[in-house]
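Accompanying notes for the structure given below.
Only one protein chain is missing from this complex, and each of the others stays in its spot.
We just call them A, B and C in the order they show up, numbering each chain from 1.
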Amino acid sequence: MLGLNKKDFGLLLLVAFLAVAAPFLLNPFPESSTLSFLNAGYPALMQLFAIFAIVLIGFNILFGLTGYLSFGHAAFIGIGSYTAMWMYKLLNFNVIIAIPMAMLVTGLFALVIGWISLRRTGIYFSILTLAFAEMAYRLSYSVLTPITGGETNLSPNPAKDPMILKGEDGLTVPHLFGFDLNAKQVWELGNWSFTFEAGYYLCALFLVVSFYISIRIFRSPFGLMLRAIKSNNQRMSYTGLNTKPYMLAAFVVSGVYAGLAGGLLVAMDAQAGAERMFWTESGTIVIMAILGGVGTLLGPILGAGAIKYMEKILSSISEAQLHTWLGILPDWLENAMVYIMANFFVGHAWHLTLGLVFMLVVIFVPGGLVELGQRIATKLSRKKPDVTPAGENNPAE
Amino acid sequence: MSTSNFTRRGVLKTGAVAGAGLAVPTYLSAASHSGFTNAPTGSTVKIGFNVPQTGPYAEEGLDELRAQELAVEHINGMGDGGMLNTFSEKNLDGTGILGKKVEFVTGDTQTKSDVARASAQQMIEREGVIMVNGGSSSGVAVAVQALCQEAGVMFMAGLTHSNDTTGKDRKANGFRHFFNSYMSGAALAPVLEGAYGNGRRAYHLTADYNWGYTTQEAVQTSTEAMGWETVETVLTPVGAGDFNSYITPVLNSGADVLVLNHYGGDMVNSLSQAIQAGIRDRMVDGTQMEIIVPLYSELMAAGAGSNIEGVFGSMNWNWQLQDAGTAAFTKSFGEKYGRPPSNAAHTCYVQTLLYADAVTRAGTFNPCGVVEALEDFEFDGMGNGATTYRGADHQCFKDVLVVKGKENPANQYDTLEIVEVTPRAQVEYAPDHPSFGGADASLGTCNPGA
Amino acid sequence: MGILEVKGVNKRFGGLQALGDVNLSVAENTVHAIIGPNGAGKSTLLNVLVGKLIPDSGSVMFDGQSVLGRKPYEINQLGISRVFQTPEIFAELSVFENVMIPCFAKRDGAFRMHAIGDVKHEADIHDMAAAILEDVNMIDKRHMTASSLSRGDKRRLEMAMCLVQEPRLLLLDEPTAGMARADTNNTIDLLKEIKEKRDITMAIIEHDMHVVFSLAERITVLAQGTPLVEETPENIKGHPKVREAYLGEAQV
Partner (left out) sequence: MEEFIQQIVNGLDRGSAYALIALGLTLIFGTLGVVNFAHGALFMIGAFVAILMGDVLGDIRELGSADDFFKLVQVVEDPTQTDFLGRPLAVETSYWVVWFGENVGHWLSDWSVPIAVVVSIPIMIFIGWAMERGLIRHFYHRPHADQILVTFGLAIVLGDLIRAMYGANPIQAPMPEALSGPIDLGIYLGYDIGTITYSAWRIVYFFFSMSIIAAVFAFLQFTTFGMVVRAGMADRETVGLLGININKYFTLMFGLAAAVAGVAGVMFAPIQAPSYNLGMEYLVPCFVVVVVGGMGSLPGAVLAGFLLGIVQSFASLPSWKTGLVESLGLDDTNLLANLIIGVDQIAIYLIAIIILLTRPRGLMGRKGVMED
């Protein structure tokens, strides 16, 4: 199917299903229940899930396949965002222009940065990418303020922007051929309410296509070459293969994925800021990759989802909610628990939880959530303990 | 463990109320009935407090949060009522807003525009808030204000001091109670002239981002107008930590005043390092070299310790003011949290009450109605004397405080002393002032959403 | 005129003359061994041949083309493959994938962007890879991960990876170093078999005289960076200069 084998096609279907049904799947708790707080099925968060999944899928092509750890990947998200924003300002708000241009311009930046950074390997490569990203961040925040909007972000100003392709509709919100991406449809089903947003489904579509392309790359001769570079760079050279262009291609491809994500961020919310290029954002991308499972197909999507969920949901749990949940405990215990949770683990202290979870994953399940899932699956089906891993290690014959 | 402000019973009650509120469909379906985003239909109304809870401004954000919780309590008729007792309008009677109990949700901006917008969006989409309040930086304020404008909810800005918030980036749905860079410059200049004369030579170190630029411009313009000379202006990276390499060139530059257009952690570090480098021990042509910090934050001033002694700066409000409103708020806040409120807390508290009052006067939660009620609204009793919310740019006009680091503090909160309350007339400007976007700046039209 | 012509190659490392005026000619379709005591410059010479080191002077011609200044992958593309002292294979990949990579290199050259087609649909590559694995008797192990192979099998796999490219010159860097006698003999048999089946030139750098005399048709003896003798195996045995070189070493 679509040039995929059965297993890969199954994975693609799974991702497509998750993407389409996310508004249901992420809203398991009825609105009136005290756990409704854990629901994540609202458009803004689902968009982030999809967009960061795209970043991670791209990052995985670089880091997962070739083992080159780029510590400045967030810069490409920022470049994509600024480009898309400038397309709005200069041409019009149709994302059909903004998103491809974001990918193109980011690809060009990735070509230059990759060409320079790939002259070095290992940690020297990582530091070079980090240096480029930090420069991009710092310049955008201050010196380049006329171009980037600096601290106050780059935002549309319909009254002043040239918008030479404004057209008759003159829309000043991101749209797809006049179709408003913010259009929503709400379903009320008893105690549940599900929101379907056009913008989210645009992201979901890009996610599924991105995932499909990444499967194809994984299974292609190009993917094989990248895995071979990770395995033994020296042997590659002595086998008559020029690793540089392969690496550069991988770097540019993953940069373009990030550019796409940057463009989508601006398509969802017409605003571009320098903070999305800060080095901790690049660090978060690495964390997501590890948490999900490096070099696996599904890992990046899981990792991106898990971290974004923690960032949004864990951080907004308040003391009041904790009291409601822990209400069945004796008062003293309840208060003690709430104190500990609120000061160390949830709400404004959620970073600590993130750090701990991340450490535990690196220590105990270096293969991330995918490996965890496999281990559980193995435990559950003891009859056939030889479960083939998610499909990456099986021979390509 | 009785420190917690929640008793279990109380929470169970609000939990149940919350449940009832949430059962109401999300804003779109509601919007189709009433014509504006997140129109409240049950017995409660929800507002969102979007403040930095992590990152460098977390303490300021948490102080804002305390004040906002207090404001909600007072609107709902709990506690001692605070400034409701001194507020010149008497529409709020402790039964919530328009008979609906007020609930709130909180979000973490991390002082990043992106995160702040995402957080505000989450509040609007998922929690169905009708108004967003708070914040601790201009970048965030401008970004969230634009989002609220698009979504069709009200934005009551917290601590944001850049001219742009109500200047070139002003929006119809957004209102700012806090003062701004221009006002700081205008208020400081006469005091500085009185203290240091009019022949001074100033050297500016400016944080390299929008707020820094507008503040430097304001102080430079107003000090030059009274005869000061600007020797040099140098931009410094945000969060540089070590400013010494910027400070040492000041010593031999011939300048005799150092203006630190820094805020927060940068201010603590640059001020302390300037004093360690001997700026204030230095005599330049027989005059003592001085330091000025245009915008003070008392939370950060505490971090700088005794280094702030005698250093001039400006503030929006200070708990040491003697009026009845200030006393009521400080008492109410102090008794609940054991510390005096910061001026960031004050502005968020006042903004919440002003919003509630405007809704009551308008008789509707519809943002357009509320905007109308707030525009050119005149009030008093909120700690700043007679105040006007100007309709043309949604900026509050009121007296500005010029303060100075106290020489011999009596207690740990007694860090600043009020030197002068600069009257409002002195800090006023035209809505189309060039520093505020000129004639191009426009509020647009109010957006009720859906 | 040999397929590989080394003329007047010099290489210094600081004060050490690693190669001094090396001349070497390897005739097509022969097995040519390069022997010599430790530090004789064998490895340096090899590294010059594959482009890893650039000599200070002299020329290295392969089939009429200079290899100097070319990158290792370019030299490989000219038709020189190299087997390492410890097998250099793609440890994390399967045996079959290991041999497919040189197949791609042979078919598509040093770089070709092939990002969408599935590896599994490359029928010609599969045939090539399967054929070579048959040849080296490893077809049954094609699904195994390369790192899990025995040392001997790793050596076989590396040979297969080189042979599938049908190189005109195969450089072997101590292919039996550290092997047990049985493995060594297997390797000798494998190399003999390869030689019988194909037109191939081999240059072997080797310590083990057993291997050298089992395989080589010509032998060059290096000492202190300079070739002493180039002769047939029969004539090398008991050659006074060789003795001197080796005994001299023994006495030191």
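In this text, contacts are C-beta pairs under 8 Å (C-beta built on N, C-alpha and C of every residue); 3 or more make two chains touch, one makes a residue touch a chain.
A quick note: this is a predicted structure, and the numbers were derived from the prediction, not measured.
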Where does the absent chain make contact, in terms of the chains shown? A, B
Would you indicate which residue among B:T86, B:N269, B:T352 or B:T422 is in contact with the undisplayed chain? B:N269
Using the touch definition from the top, which of B:T86, B:N307, B:T422 or B:S435 touches the missing chain? B:N307
Give the residue, chosen from B:G35, B:G81 or B:P237, that touches the chain omitted from the document. B:P237
What does the interface between chain A and the hidden chain look like in terms of residue numbers? 67, 69, 116, 119-124, 127-128, 130-132, 134-135, 138-139, 142-144, 146, 233, 279-280, 283, 286-287, 290, 343-344, 349, 351-352, 354-356, 358-359, 362-363, 366
Spell out the interface residues on chain B facing the chain that's missing from view. 54-59, 208, 232, 234-237, 239, 241-242, 244-246, 248-249, 251-252, 265, 268-269, 272-273, 275-278, 281-282, 299-300, 302-307, 319-320, 330-331, 334-335, 338-340, 409-415
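Quick note on the criterion: only the chains that are shown with their structure count from here on.
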Chain A to chain C, mean C-alpha position gap in Å, rounds to 46
Between chain A and chain B, what is the separation of their C-alpha centroids in Å? 34
Centroid from C-alpha atoms only, then distance chain B to chain C, rounded to Å. What do you get? 75
Multi-chain contact sites of chain B, meaning residues that touch two or more partners: none
Which chain A residues sit where two or more other chains touch them? none
Which residues, counting only chain A, touch chain C once they are in their complex? 3-5, 213, 216-217, 219-225, 227-228, 230-232, 234-243, 245-246, 249, 253, 393, 395-397
Which chain B residues qualify as touching chain A in the complex? 1-6, 8, 11-12, 14-15, 19-20, 22-23, 25-26, 28-29, 53-54, 58, 62, 105-108, 112-115, 117-119, 121-122, 125-126, 137-139, 142-143, 146-147, 150, 162, 164, 169, 208-211, 213, 235, 237-238, 440, 442
If we count contacts the way the header does, which residues on chain A are in touch with chain B in the complex? 31-34, 36, 39, 42-45, 48, 138, 141-143, 145, 150-153, 155, 159-160, 173, 184-186, 188, 191, 193, 195, 269, 271, 273, 275-276, 312, 315-316, 318-320, 323-324, 327, 331-332, 334-336, 338-339, 347-348, 350-351
